[in-house]
Every structure is written in structure tokens, then in C-alpha cells.
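Excluded from the complex is one protein chain; the other protein chains are retained at their positions.
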Amino acid sequence: MHQNFNFIIEILGTISFAMSGSFAAMQKRLDPFGVLIIAFVTAVGGGTVRDLLLDVPVFWMHDMVMCSVIFATCLFAMIFKSVEKKFRVTLSIFDSLGLGLFTIVGIQKGLSAELHPVICLTLGTITGCFGGIIRDILLNRIPLIFRKEIYATACIVGGGVFLLLVKLTSFSYGFVQISTIIIIVAIRTLALKFQWQIPKFYGTDQNSEM
Amino acid sequence: MHQNFNFIIEILGTISFAMSGSFAAMQKRLDPFGVLIIAFVTAVGGGTVRDLLLDVPVFWMHDMVMCSVIFATCLFAMIFKSVEKKFRVTLSIFDSLGLGLFTIVGIQKGLSAELHPVICLTLGTITGCFGGIIRDILLNRIPLIFRKEIYATACIVGGGVFLLLVKLTSFSYGFVQISTIIIIVAIRTLALKFQWQIPKFYGTDQNSEM
Partner (left out) sequence: MHQNFNFIIEILGTISFAMSGSFAAMQKRLDPFGVLIIAFVTAVGGGTVRDLLLDVPVFWMHDMVMCSVIFATCLFAMIFKSVEKKFRVTLSIFDSLGLGLFTIVGIQKGLSAELHPVICLTLGTITGCFGGIIRDILLNRIPLIFRKEIYATACIVGGGVFLLLVKLTSFSYGFVQISTIIIIVAIRTLALKFQWQIPKFYGTDQNSEM
């Protein structure tokens, strides 16, 4: 059952990022095959880099489930979008969901490989953030992660809470997973709604901008 | 002989992409070493990602042939360009050729690893498209693949035809390879010439552009 629950989280994360990739690509007016490629790269990008770093088989290479899920999500997004017109909100909801879900998956894979908690947190951040970064670079947008919104912070704080709860408490694993995902999505959503910003304690120097 | 034919296709694809990389880099006025780096990355980028995903030795690491071919092509392109001035057409011809040749190489490597046809098609698309995407990102151009022209479509349609012919017909392998390459190059060239565009059945929403 524990295994099944992890699998469901991975599927949900894949659907979320395939959605966010599809919407972002349609917003840039790509043709359907271009949309499919962006959806695919957004959904598998982070996990692929993680698996390459861990030197384990890349998760989507020997498994048609992920490819089918991405294809179906992408098709659904394209059909749905001929009705619905508001890209921006939908995109940011699915992006936040994918961020929360994939951060957990990445940390778990690091823990399974018995790596140091800090490395696990790094892997979680990579799994959560890289798909979206690659999507934004390919679409020539300023990556979400580098705008003023709280993004990487949500991912690192949520991942840190997850590790603390797993290591120090006896809560059930499923409860810890769901709590962490809610924390990450909540931080992102509140940050967007109230335009939170992290104070920068270093000076900035616009004149030297190259 | 079958093996030799595959090798020739790989060499021709490498030359085509090294050419397209060199031309694109010279157009951006890079110095000769910068041109060499872009030529190298364009020519080996897609195949490198494919080999990392397959967890097989990266094809150019233990083999000086590819490096020598890229170096010679790059040198030839630089000398040739002091005479010839029309970058645009040359660039798109070599890019289309490389796309067709490398898509086939990628699918074949997937088939050798006994992967599912859809994964093979994905590997073909990665091998064909990634070198050019990396080239365009490094040169700060909007990737060819995401402009209005039919690009990814040519690659996916051609790859699909290749898989169907290999699986369902008894045509000789060489014939199937050459036909597929001709199909991909033809789709690209005609699309460019007549400015074909794939209909987008989803609405677009320019106002929400972030």
C-alpha cells in the first residue's frame, strides 16, 4: 500500500507538470506536437536529471504508464483549452501542485539510496524545480523560479519539514507526505496571492548590470 | 554492410549538424573557438542525451572519428564562409538533413535496446531535436523547433513511418532508412517553402502572456 501511495503521488505530479507544460506551450502558440514535447519535458525533466545523478534506470524509459499519462493529459489540456481561456491561474495552480508532489518523490528516492539528508533535499529540489526551469528556458520565458515570487523557498522549506517529520516524529508516512505537499502548495499560493517576498539582506547594484 | 550503413548515416548526421552549428555561431559573430564549441555541442548534444538515458557509453567519448569529423567540418565551414555569404538557406538545409539522419539513429538505438516503440520514437525525437535546441539556447535564439514552422512534426511523423515500415513490411532496412530521411527532409523543406502551419484546435490567449 505504501508503494502504491508513492506511485499515485508520482502520477499526480506527472499530470500536474504535463498540464502546466501544455498550458505554457499553448500560450506561446506552439503547434500540437510542440505542445506535446514541452509537456513531456516539463513532466519528466526533473526526475530524469535525478535518476541520471543517482545512476539508476531513468523512470520513464521502461514504463509506458508515464508516457501514456503525459499523452492523455496533453490531449485533454488541448481540448479543454478550446473552451477555457484563462491560462495564467490554471498554469500556476498545476505548477505549484507538481512542485510539491515531485519534491517529495525526489527526497524519497534520495532516502532510499541512503544519501545524506542535505543531498536528499537537493535531489528533491532538483526533481521539483528542473522540469519547470527547462520548460521556461525552452519557451524563452524568465524561469518562474527566478521571478520575485517565493518558489525555490517553498520547495526547500517544504522539503526540510518533510525530512524533519520523517526523521524525528512517528507520524505515518502518508500523513507526512500529504502535510508536506499541502505546505508547499500553500506557501506558493499565499505568496502569489499576497505577493510575499523574502527580504534580501545584501545590497543590490543595478548600475553594474552587464 | 548493415553496420557500415548505420555508421555512414551517423557520420552524415554529425557533419550536417556540425555545419548548422558552425553557420549559426558565425552568424552570431563568435570567435573560432566559440564556433568550434557550438558545432561540437550541436553535433553531439542529442546523441549524448540519448546515450545517458540508455545508460550506454557516450558515443563520442572513446572514438576519435566523431571529434575529427566535427573539427574538419567546422574548419571547412569557416573557410567556406569567407567566400559564401548566405547563411540562412545553408543553415536550414543542413539542419533538416541532420534532423532526418539523427532521428533514424535514435530510433535504431532504442530498438536495439528492445524498448517499446513509443519510447524508441521519443529517443529518435530527442536525438534529432536536442542538438539544435541546445545550439539555439546557447546562441540566445528562439529554438527553431518552437517557431511556426513544422519541425517537431516532421521528426515525429517521419519516425512513426520508419517504425511502421520496419515492424509491418518486409522492405530492406536500407530502403526504409533512406525513405524516412527523404520524408523528414521533404516535409521540412516544403513546410519552409510554402510556409505550412499545423492547425491549432485550441484557442490562444495572448492577453494572459506573462
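Annotations
In order of appearance the chains are A and B, and numbering begins at 1 in each one.
Heads up, the rule we're going with is that a residue touches a chain if its C-beta (ideal position, glycine included) is under 8 Å from a C-beta of that chain, and two chains touch if they have at least 3 such contacts.
A quick note: this is a predicted structure, and the numbers were derived from the prediction, not measured.
Residue A:L115 is the one among A:L115, A:L165, A:I178 or A:L192 that touches the chain not shown. One chain of the complex is left out; on chain B, the residues touching it are 26-34, 36-37, 40, 48, 52, 55, 57-58, 60-62, 64, 67, 77-79, 81-82, 85-88, 137-141.
Annotation for chain A: contacts to the undisplayed chain at residues 52-55, 115-116, 118-119, 122, 125, 129, 133, 137, 142-143, 145-146, 148, 150-153, 156, 197-198, 200-205, 208-210.
The working rule: only the chains that are shown with their structure count from here on.
Distance between chain A and chain B, defined via averaged C-alpha coordinates, is recorded as 29 Å.
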